[in-house]
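All protein chains of the complex are present and in place, except for one that has been dropped.
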Amino acid sequence: MVTKPESKFTRRGMLKTMAAGTGAIAATSALPGLSGFAQAQSSAPIKIGFQVHRTGIGAAYGRWYNRTTEAAVKRINDMGGINGRPVELVAEDDGTDPKRGAEVVEKFATQHECDIAFGTLFSHVVYGSSPRAGELKLPYFVVSEGHHVASGKLNRYTLQPGITDVKSQVQAMAPFVANNLGKKVTMIFPDFAFGHDHRDFFTAAIEAQGGEVVEHIAIPPTETSFSKYFPRIPRETEVIYHVMVGPAVLTFVKELGEFFGPSSPEIFGFIDSLEAVDIKSPGLEFLEGTYFWEGNPRNAQADQTSHDKAYRAAVGVDDNGASVEDAQDVSTYSHMFGCWETLNIIKRGMETAGYQGPADRAKLIEAVEAMSDMPLSDDHPQGAKRFNGKTHQTFGHQYISKVSDGKLVVEHTTSIEDGLYEDEVDYTTQSF
Amino acid sequence: MDAVNILTTKGLTKAYGGIKANTDIDFALPRGKTMALIGPNGAGKSTFVGMLCGRIPATRGDVFFEGANINALPAHQRISLGIAYTFQITSVFAGLSLHENVALAARRRLGADVAAVNAKVADVLARVGLAERTDQIAGDLSYGHQRLLEIAMGLAQDPRLFILDEPTQGLADSEVEEFIALINTLAGETTILLIEHNMDVVMKTATHITVLDAGEVLAAGTPEEIRANAAVQAAYLGTSDA
Amino acid sequence: MTDSQRSQLLHLGVIALLFVAFFVLPTYHVGNLSRIMVLAVYAIGYNFLFGYTGLLSLGHALFFAAGMYGLGLSMELFDLTTAPALMVGLASALIVSAVIGFLALRTSGVSFMIVTLMFAQAGYLTILYFGSYTRGDEGFVIQQADRVLFGLDLSNDTARYFAALVLFSVCFLAVARLVQSPFGRTLVAIRENEERARMLGYNTVAHKLKAVVISGTIAGVAGAAYALLFGYAGATFATVQYSIFPLLWVLLGGAGTTIGPLIGVIFMFYLIDLSSDITSAYMLIAGVVLVLLTLFAPQGLAGELRKRVFKWMP
Partner (left out) sequence: MDFGPHLLLASLEGAVTAAILALTAMGLSIVFGVMRVVNVAHGEFYMLGAVIAWWVTSLIGGHPAIGFVLALGIAPLLVGFLAAAADKVILQKINYDPDRTIVATIGLLYIIQQTTLMTFGPDARPVQPPFNTRIALPWFEFGDAGFAMYWPWGLSITSYKLFVIMAAIGILTALWLVITRSKIGLIMRATQLDSETALAFGVPVDRVYMWVFGLGAGLAAVGAVLVVPIQQAHYLMGHDPLLLAFITVIIGGLGSLPGTVIAAILIGMSDGIISVFFSPTLAKIIATLVVAMVLAFRPQGLLGRTAH
């Protein structure tokens, strides 16, 4: 894992914490928003509208996004808030629905009068909400890993500074797959936009590595049984590349194992197929020895950083990536760090911009656009990032883990450069 | 065009699976007269009129209306030619007002001419004695009144042929008398085909009678002829409740 | 005052109220109302078929989506400007509803419901299948710069509100007039007793097909307007859920009433919105309210009002 010296931002944050004093910290955590924010010109809280998938298909992710976000906000408040003002989270359920998503964004902007909106995961909700955020001039920080932001389809008010997009993730996987697992790949992915991104970006990336995709198998999203599609896997396949989302993922992985029995090719999957699922679930034994992309290693590694340790403790995740209260309750560890990191970026952005209120929203965006390298730190426990202010997209390290004894052990960490690609847009040229 | 008969059938047959409900019925309905179609239960009367107005597709045979073969026409087009039909089991628009029920019947011919439609509605409702109830909801009427309403809907179409399938079924005696009077006012104005069990009604209204038995025409003629027909007496009148 | 004068007054009053609402309500509710009016157009289209003709379709999401994608794709792929794109949206909905109406009307009752559902499901999967053009479930954004109609920037709150109001008013008044016309009354007759209507000489199949096409086209116009006013088109709108919504709105508001669709959408919108302020389990509240409504207001809100208070209500 790459470690870089801590940035001035973090140091400043630490100094501030110390300045606030130990007594103040205790008071702050007990009564956020009432005391301990002495520096603020206005002590009114900064309101962050949190668009959360509490219901609908995204609920499993939403719950953990919620826990991570609350932990991050608590930490920020414990450290003295933003510009000395406490942060208040206004959470609204979007039902994982693009129509409701847009309505929720309107609600943040015009009813709750939030300073910014934040936290969306599912791409279709981002697409549905982003135009409204742009029109309402509400900075909209998404944690979605979709390629939507960097593709230029959205607007200047929409940013994704806390999590790498799928194009970059996928591209960074190709060298490892081609060099260690095999050159002839069969891809299995859901037949909708997220799956198509994987199909398009990985196919191109593996060809660049001298490999090829011998078969694309797109699974209809309403499907609940999968075995009938597996005979399409060509015999010459050296590597299976799988990525599935939704409640049927476990069935998918299980049936994949049952199909191959004892003689399978190498298997490489995106952990999306098993987010919030215990890898020791019955039927998943065959995953032993297979590889996964992880956005952030679910199992605490031997070389765990202090940052990951602190982050895990703050969110309430044990060393196996499950809730400390319930070992059955597995987190969405590869995605939810994005909430934590995004909130810290928002804080830095607001502090740099001297953010006072909605009138300074453009300044906030400019401040974030000006950011670039973000070193590994308590603010960025997943690893260092490089933010591209023009495309509003961040780029980070990716992890490739192997399942051994039911644990995900990191085999390879990609560099930030592995995931870089040419800019497709320059949002900074758009007017506010 | 057949000058005498408004409607004729040739070899009209309906089979359900292997069972024949109507067999080779040759039938002629003289213009401007009141014809009663009688026969015991299960004789195939309703099937026959069903085929006349197109509700039931014929297995084979022909139906001629005003001299033209109407085999190929769907029910609504046959109605448009000037055939009105009342159901064996009263069928009105139970959720709508009497006015609207009759207006719907009148409007098909009179179109969007609101004044003409309203005049027609008032006229026929008065004729059947429901004028005061014009704003009531049809479903709230007594059964007898619903029957009258359905007849009013038939009249509102100014039909050339008016088919009534057992119109007096379920009526009180006084209502039957009113019905007879009403039918007799129509005599000459339009042609009427009446399926009827009540022989009293038949004898007081019909100028012609056709007797169906077991899906075949047993006899046809004037009431006197039918009354005198031995075969009819044996097969039908003897066992009838009339 | 005659009943029809009263109804006209009511309709104009509703429109006037919506007009005034823009100036008196807080921004948030003004925004909500723009969306509600567009969805109410969808519900009006649905009500025309369900409330007046008595046909329960579970395929209207496809008509909504046909309008939405007709507009969206023609702008996205062929760079059409707003006005012609709107026409394409309208035409797509018209064609799709004519084809599906023609096939589905061979059935009736529950079979009609299921056949429309299945066609809509096939349509939804088709949108996903052609993901390279439609971007599947994720959908696509209709850029702010393209959303200009007759020089009006429809991404602007005021323009959006009044565009929605105009669209709503046109559909609302047109349908209110249509259902009072001989054609509309014949549809009601078909709803009440199709066989009787047929045996009065009405071509009920042709009438029903016209009703499906009118209803589907209005739904499609709502879909196109939604994409245009809110800048997004996506496959979510083609899912079964979005076929069930208008049914729910119409049943809640009052099937076969002119103002029922609007009332139903407003009620359902604020039921979700307000209860989600109280608890994250707002669906539970919504569920309980729905059950209670069926128990105590079986005709829907406007329907109950008509039954109990304003008997003249259209």
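Going by the order they are written in, the chains are A, B and C; count residues from 1 in each one.
One rule holds for everything that comes next: a residue touches a chain if its C-beta (ideal position, glycine included) is under 8 Å from a C-beta of that chain, and two chains touch if they have at least 3 such contacts.
These numbers come from a predicted model, not from an experiment.
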item: Candidate in contact with the missing chain, chosen from C:Thr126, C:Gln143 or C:Asn156; value: C:Thr126
item: Chain not shown: contacting residue from A:Ser227, A:Ser306 or A:Ser404; value: A:Ser227
item: Contacting the left-out chain in the complete assembly, out of A:Ile57, A:Val317 or A:Val368; value: A:Ile57
item: Option from A:Ala117, A:Ala248, A:Ala314 or A:Val368 whose C-beta touches the chain left out; value: A:Ala248
item: Sites on subunit C contacted by the missing partner chain, in the whole complex; value: 103-104, 106-108, 110-111, 113-115, 117-119, 121-122, 125-126, 128-129, 240, 244, 247-248, 251-252, 255, 281, 283-284, 286-291, 293-295, 298
item: Touch list for subunit A against the chain that is not drawn; value: 55-57, 59-60, 62-63, 191, 217-220, 222-225, 227-233, 235, 247-251, 254, 258-261, 263, 276-277, 281-283, 329-330
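As a convention for this text, only the chains that are shown with their structure count from here on.
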item: Overall pattern in which the protein chains touch one another (line/ring/star/complete/other); value: line
item: Chain located farthest away, centre of subunit C as origin (C-alpha); value: B
item: Intercentroid distance (Cα basis), subunit B paired with subunit A, Å; value: 76
item: Centre-of-Cα separation between subunit C and subunit A, whole angstrom; value: 37
item: Between subunit B and subunit C, centroid-to-centroid distance (C-alpha), Å; value: 43
item: Residues of subunit C touching at least two other chains; value: none
item: Subunit A, residues touching no fewer than two other chains; value: none
item: For the subunit B and subunit C complex, residues of the former touching the latter; value: 53, 55, 74-77, 79-80, 85, 87, 91-96, 100, 103-105, 107-108, 111-112, 153, 157
item: Contact footprint of subunit B on subunit C as seen in their complex; value: 181-182, 185-186, 188-189, 192-193, 195-204
item: Subunit A-touching residues of subunit C, taken from the complex the two chains share; value: 26-28, 31-32, 35, 125, 128-129, 131-132, 135-142, 144, 155-157, 230-232, 234-237, 272-273, 276, 280, 282-283
